[in-house]
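Removed: one protein chain of the complex. Kept in place: all other protein chains.
Here is chain A:
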Amino acid sequence: QEEMSLKSERRGIHVDQSELLCKKGCGYYGNPAWQGFCSKCWREEYHKARQKQIQEDWELAERIVLFASTCSSSVDYHLKARNQWFSISSTFRSSDYLGFNFRLQREEEEAYASSQNTQGAQSLTFSKFEEKKTNEKTRKVTTVKKFFSASSRTGAKKAEIQEAKAPSPSINRQVSIETDRASKEFIEFLKTYHKTGQDIYKQCKMFLEAMHRKRELSIEEQSECAQDFYQNVAEKLQTRWKARPFHHISKANIKLLCCGPSPHRSMNSVDLRHVSSPGMGFYLSVSPEKVEKVMDQIEKYIMTRLYKYVFCPETTDDEKKDLVVQKRIRALHWVTPQMLCVPVNEEIPEVSDMVVKAITDIIEMDSKRVPRDKLACITQCSKHIFNAIKITKNEPASADDFLPTLIYIVLKGNPPRLQSNIQYITRFCNPSRLMTGEDGYYFTNLCCAVAFIEKLDAQSLNLSQEDFDRYMSGQTSPKKQESENWSSDTCLGVKQMYKNLDLLSQLNERQERIVSEAKKLERDLIDWTDGITKEVQDIVEKFPLEIKPKNQSLAAIDSENVENDKLPPPLQPQVYAG
């Protein structure tokens, strides 16, 4: 019996002792997670392969740079480079080095981001779409990579450090163009502030260095550092610019300031400080706007540099959330403006134009690096939405109209990396911009829209639960049903198609008419010739040919030598007697 149970066990598992051992034969047990190696051998193997990969990576990168420099126009470069990437990366895909593949795609993405700036607006939407696609690809790869590096921590880490030390030149090139520009602009800007400018620059440098050291920390901690930095700098600027004028003003001026409320001041009066007396002039320089302006530049400078490390970092689940939202929006593709009660009529060409612009703006948000630029995209999008509503309703939009329309725009545009962008902005935007002001208002609206989309249900679309479920599962689409009722109302493309179909059928009809008329003409012609022939025959029959004898003799004169022989012989020369 014991033997039996042992046998059945064997049958159940089917593992030979030798299969469990390390493939290298070092005597330790292997692990399928390490491709059958033991941990030690796997590390060695992996490391070796990794080294080789890095070597190849370098060569490849050099090739690309060389290649890039030969391509003159950026669009050209972009297209060709892409092709080359594919051909190259496909060869690598066969090997298992996902980490490398991931990097390839990352680079591709970066190249995209920078080439976008140079490309015209035309290709924008296309490249956006492409980017989205690559994003998804990379995402898949990263999760695998995470798993990968977790199982063989030290080896991968070492390799990664090496990678970090020697990033491929193509990345450096692409990124540095933008960061260099940002630095140059920042320095130019600070020159106008003389000493204060130098100070600011020093502080920013120090902050960036500190952030570099803190790269290992969680993103929340990094965010806190950035927020503290903003706050400190803003405070310093405020005290500095406030304190300095005080050294220069006379006591009389101080008195002027301190004495009670000025007579100009009335309830509701708008910004008296800007039309104040010369004695108060110095106060203008301390206006919060000036500090804000500098703060904006600081934000631009540091965030252009930090973007790479703090946007959608691997330590968070931002990427996953992005995917969830993206999928969700995709699943909701069937939502119509009518369901959301959107007060926008896209049949008006101007309105649909605005809608397209709004969608472009919200998609463009992803391509910006500085949080404030991203906010500006949202604001721009909102402005277009307001215009669209205004044209439709002939009345300015209130928030009651605005939010549904924004939701509709987000659903229609499905902006890439939406959650990552929102998180990035909340983490690293200058808080005074985010919590107050118009930008902050529109940003909050976008957050509301996303939150609404996340928890959108049948009730919020005024649908029955069954309908909602059916639409969500993709069994039917409301458009299909409604198209029976009002066919051309759905979307612009379909509308155009219907118009074209209509034209085609009209053309077809005309052609048929032409053909039939041509046939008729042909028939008519045949009839006509037949008729003529008949008529001629009739006439011929009616008036048969009569041959008159006289006519015949007359005609004989002209006939050729008729009765020639009857003529007398020709005259012959005769010889007379002689």
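Quick note on the criterion: a residue touches a chain if its C-beta (ideal position, glycine included) is under 8 Å from a C-beta of that chain, and two chains touch if they have at least 3 such contacts; residues count from 1.
Operating definition for what follows: contacts and distances are computed from a predicted model.
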item: Name of the absent chain as recorded in UniProt (options "Ubiquitin-conjugating enzyme E2 2", "Ras-related protein Rab-17", "Chromosome transmission fidelity-like protein" or "60S ribosome subunit biogenesis protein NIP7"); value: "Ras-related protein Rab-17"
item: Hidden-chain contact residue, picked from the options A:K455, A:K542 or A:K566; value: A:K455
item: Residue touching the undisplayed chain, where the options are A:E44, A:E59, A:E220 or A:D502; value: A:E220
item: Contacting the left-out chain in the complete assembly, out of A:N31, A:N345, A:T426 or A:S477; value: A:T426
item: Sole residue of A:T436, A:T476, A:Q511 or A:T529 that reaches the chain not shown, by the stated touch rule; value: A:T436
item: Residues of chain A in contact with the chain not shown; value: 220, 224, 227, 230-231, 234-235, 238-239, 242-243, 246, 254, 257-258, 260-261, 265-273, 283, 286, 288, 321, 341, 382-383, 386-387, 389-390, 395-400, 402-404, 419, 422-423, 426-427, 431-432, 434-438, 441-442, 444, 447-448, 450-452, 454-455, 459-460
